[in-house]
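Complex shown without one protein chain; remaining protein chains in place.
Lettered A and B in written order, each chain numbered from 1.
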Amino acid sequence: MSKKKSKKTTKRFDGRKPDELRPLKIESGVLPHADGSAYIEMGRNKILVGVFGPREMHPKRFSKPNMATLRCRYHMAPFSVDPRRSPAPSRRDNEISMVMRYALEPAVFLERYPRSVIDVYAEILEADGGTRTACINAASVALVDAGIPVRDLVASCAAGKIDGQLVLDLGDYEDKEGDADVPLAYMPKTEHVTLLQMDGILSQDDFNGCIDMAIEGCKQIYEVQREALKKKYGLDEGEAN
Amino acid sequence: MSAKFENRDLVVPGDVLFEGRIRTGDNTFRSNGHVSASRIGLVNYNQGMVSVISLEAGFNPLSGDLVIGEVIDIDLGRWIVDIGSSENAFLNVQDAIDAPFRSDIVMPEILDVGETIIAKIVDLDRRRTPILSILGPSLGKVKEGFIFRITPSKIPRLIGKKGSMVNMILKATGCNVVIGQNGWILIQGRNRENEMIVVKVIEKIEREAHISGLTTRVQEYLKELKEEIK
Partner (left out) sequence: MSRNVGIASRLKRNKITEVVASGKRMDGRDLLDYREIQIKTGVLEKVEGSAEAYLGKTRVLVGVKFGKGYPFDDTPDKGVLMTNAEFTPIAHPTFEPGPPDERSIELARVVDRGLRSAEILDMKKLCLVPGKSVYMVHVDIYVLSYDGNLIDCSALAAIAALKTAKMPVYTVKDENVKLTKKTKAVKILREPLAVSIVKIGDSLLVDPSADEEEVMDARITITLDEKGNVCTIQKVGSVGFTRDELKTAVQIAAEKVEELRKNV
């Protein structure tokens, strides 16, 4: 990897500025049979999330007596990547399902629904790097669409480093070729970071830079999430103060 | 001390509705000295209280609610009933036949799995499981008609002020409509055409519950649909 520091203004391979998000589109209420749902296109990621519940937990012994259980499932369609993958869940899928749960749980008033379960199912139809962050963005919208009470929306994106430059919202290529990748999720109103992972190598300064950059990215994503939720009702009023 | 929105503004969870002290109503919560929304909906400031009229919400069972449900299982001395809530409800034999359970009672003969009932929530037990009763006028087993389901949070609009909306539908179509607070609606009509009108109108109310002037629009829509079948 190049160690030159002179690349500060270089455009990225897809023409973006270092702190620019990929094109982002979110739509809520897209699945007729889910209690809540959302579709997201983040770069070339295409993901559908459906939320079911709160509903009865089966088998009952897995339920928690004092709160609802949030169950997340991250699943990739066989055609979502090249080459084709097996539809059986991998170890990676299981881990991402877990961190998704931890990213979303702080936002949800789980204590309102003891013993029940809220299922969050993410289906990745096409993957382009940063799928976990895109899943969290859509899942947060889908939870609200399902009428599940939450403290805040959860917005998520990654920052990282490639060719000596800190960049926001890495695509598949940057993810694989870069020095580091820091996916992060953030609740803008409570200012809490609820997902944080990192791969690669970063100096402490660069790591702090990534955190700042990713949080700024989350704030932009948050606005798109709000608009997606409101758009379903065709109302323009009630803009944020 | 100030309101952050206008009445009936659309808010999303996390939006700060009020800074300072105020009573918190439905779908709001207090943290760090301000009150925020916990569901998407229309904000309502009223007499020292702030609440959100939610656009999306599941069924929150309360004692006294009229519900429609389906028997999904039979235990010793009680039926387990799906009412679309986060937990299944119980109907004890006592609350179905007004007599205590005896071992010679053949429960499926009274109510079988797959049957539909109109019931009242008479209590929530210690675990907040809804306890039903079918004793009382217009409660009991449903023998005809069909169930149509909508988001429970839209039920108040379907009923209207003092039942004005639903009465308008009944009058226009001649169908019998029983509305469960849980979003399950029983429709019984004399002919298919009128039943279809009821379904279409309910769908419209569900879609447009948050837009003012609903009654007038529904009135016109009913007229339009009735002309179509003529």
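Heads up, the rule we're going with is that a residue touches a chain if its C-beta (ideal position, glycine included) is under 8 Å from a C-beta of that chain, and two chains touch if they have at least 3 such contacts.
Quick caveat: nothing in here was measured; it's all calculated off a predicted structure.
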item: Of A:R84, A:K176 or A:K219, the residue in touch with the unshown chain; value: A:R84
item: Hidden partner interface residues of chain A, rising order; value: 31-34, 37, 44, 46, 48-50, 52-53, 55-56, 58, 73, 75, 77-84, 87-88, 119, 121, 123, 125-127
item: Absent-chain interface as seen on chain B, which is shown; value: 70, 72-73, 82, 84-85, 88, 112-116, 142, 144-147, 192, 196
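One rule holds in what follows: only the chains that are shown with their structure count from here on.
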item: Residues of chain B defined as touching chain A within the complex; value: 4-6, 8-16, 27, 29, 31, 36, 38-40, 42-43, 54-58, 86-88, 127-128, 151, 153, 210-211
item: Chain B partner contacts - residues on chain A that touch it in the complex; value: 35-36, 53-56, 68, 109, 113-116, 144-153, 187-190, 226, 229-230, 233-235, 237-238, 240-241
